[in-house]
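The full complex has more chains than appear here; those shown keep their coordinates.
As written, the chain order gives the labels A and B, with residue 1 at the start of each chain.
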Amino acid sequence: MSKIRVGIVGASGYAGEELLRLLLQHPAVELTCITSRQYAGQPVGTAFPRYRECPLNFMAPDVASFAELVDLAFLALPHGLAAEFAAPLLAHGVKVVDISADFRLRDTAVYAKYYKSEHPAPELLSKAVYGLPERYGSALRGAELVACAGCYPTSIILPGSALLASGLVETTGVEAISLSGVSGAGRKVDLPYIFPECNESIRPYSVTGHRHLPEIEQELAVAAGVPAITMNFIPHLIPVNRGIHSTILFHGRTGCTTDKALAALHAAYDGKPFVRILAAGELADTKHVTMTNMCEIGCVFDQRTGRLLVSSAIDNLTKGASGQAIQCMNIMCGLDETAGLR
Amino acid sequence: MSKIRVGIVGASGYAGEELLRLLLQHPAVELTCITSRQYAGQPVGTAFPRYRECPLNFMAPDVASFAELVDLAFLALPHGLAAEFAAPLLAHGVKVVDISADFRLRDTAVYAKYYKSEHPAPELLSKAVYGLPERYGSALRGAELVACAGCYPTSIILPGSALLASGLVETTGVEAISLSGVSGAGRKVDLPYIFPECNESIRPYSVTGHRHLPEIEQELAVAAGVPAITMNFIPHLIPVNRGIHSTILFHGRTGCTTDKALAALHAAYDGKPFVRILAAGELADTKHVTMTNMCEIGCVFDQRTGRLLVSSAIDNLTKGASGQAIQCMNIMCGLDETAGLR
């Protein structure tokens, strides 16, 4: 079988680097081009010295020439910009896996509120499939435009949607408290992210109105079968390179127990290669999933408070971004879901 | 004025080291003896090379000889053992500041449940004052036995008690999610605490039934003026040396706003030297308080969810243990509350 030709638009950040790591060893893919305004004309190794042996050079992001070289494009661009590339690429017959947030929200008013600008390509939203394969696997088959789930959302929606769908927990009073490594802020050169400002520091940020909040609420509502879920999402910055841990609290409905919750998670995810349900009493640890595409989930029902406490961990760059993007691509293109991801 | 002679029982752990750091520069105190079974007969520098110039030697923990050398004793011992030392020291007329948990809980049944053993000295409980100076300042004056507030509890009770007492928030549905540096586990030689198991790891633990939970519930109930508060307390281990950050969620009552919550915090703590109330929109960061006795508190009311989100940070070894112990001592002995702590 001939290999699928893929390219990365906006490849000079950490999600781009992780795509490189995974695509360079993917058995069914040929990585034909990568773009970067900043590094155009320079070899991959200039931006990522770890890949000096890779013969690719960055090219300037020109849609027409890019489209000739690829069957599928990963967009690792800032939101807003991603949508600008998606439309012409699709018009050239190129499949698009967008790692940005541009096609995640179904409601353009919500997009406008959280991203402070009009949606750049609302006509494409109906084509976009939400790129969380464990929830949207069948829709991904044959999709042309995929909006990869965000990093925090993945860690919350995977356990949350299964539990809400099971009916074991209430749809109100949900709280998600997430802890992320610094690569989650991107390869951003800004004072709060220099080493001495992050190391030996623990801090929350954007505790109301984080851009991932409406994405989480949207998908949990879908899973729960309710018009809307309104919840808190409280992210924190933690001095590790990679990893997100989320603690999610639900009100258990009558009859909720740890065993039933675990059974609901097993029912939803047994057979899914990238979800690990822990045994009763076990909690997630980011170090068990970093550099993998796995989401690890544990939970315990606290009878004293009636709260179901859920613990989940992913690698923000793998299952939270680039690994997930490749998992989506695998399904879109009829490959084994796990190709290149073990 | 002659100096107060103080000693530390069980000085070879991190709380002991922090006591050393602070007491060696305290203007009104003479540190006359420190005990350690493991290091008995050896100089301080053997356990803590940072203090090689300190001429003290560890002595074996013998109450009678110890009591002759001190006016006040800090107990930096495991729970259970602390109570065994407290009784004879008090009988010798030595004031006791206990950093362990032995005298924090008023209800011996709760102690027995969480600490898995009968309380070792129930007859002393009525003498013990809870060592959180911002809440129990007047009771501390002249106290003979002080049970220093725990590290996690301090970070939660300081903001929580003021907000509950203000009536702005409900006493039900409280959630506390805390993140602690590894020194919080003590100087414990165990596989989960070696560097490669902690570094690049984010993980919750003891999410139901942590020993600090009943202490938090007890003190929040006192502040709220209700018989009991039942809540979740969810601690996580974070790869920093020092620092605790707690995110606490309350249901706001009608009329609750960010400004009112901040006003309640100001009303409770303005003039208190070791509480910093942040401006609206600001959140706590452990790196602003490490190596200090400060508790930094911010909050924001989320109108979408009706939740008041509180963010607080302390140094677990200073305001969470040894600094607080010294603050208590200062008040017990009629010194300036801040002596040796700036």
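Note that in this section a contact is a pair of C-beta atoms (placed from the backbone, for glycine too) under 8 Å apart; a residue touches a chain by one contact, two chains touch by 3 or more.
What you see is a predicted model; the values in this text were computed from it and never measured.
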| item | value |
| --- | --- |
| Number of identical chains forming the whole complex, with 2 shown | 4 |
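Note that only the chains that are shown with their structure count from here on.
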| item | value |
| --- | --- |
| Between chain A and chain B, centroid-to-centroid distance (C-alpha), Å | 39 |
| Footprint of chain B on chain A - complex, ascending | 173, 175, 177, 179, 181, 197, 199-205, 207-208, 230-232, 234, 236, 238-245, 247, 249, 283-287, 290, 300, 302, 304-305, 307, 309, 311, 313 |
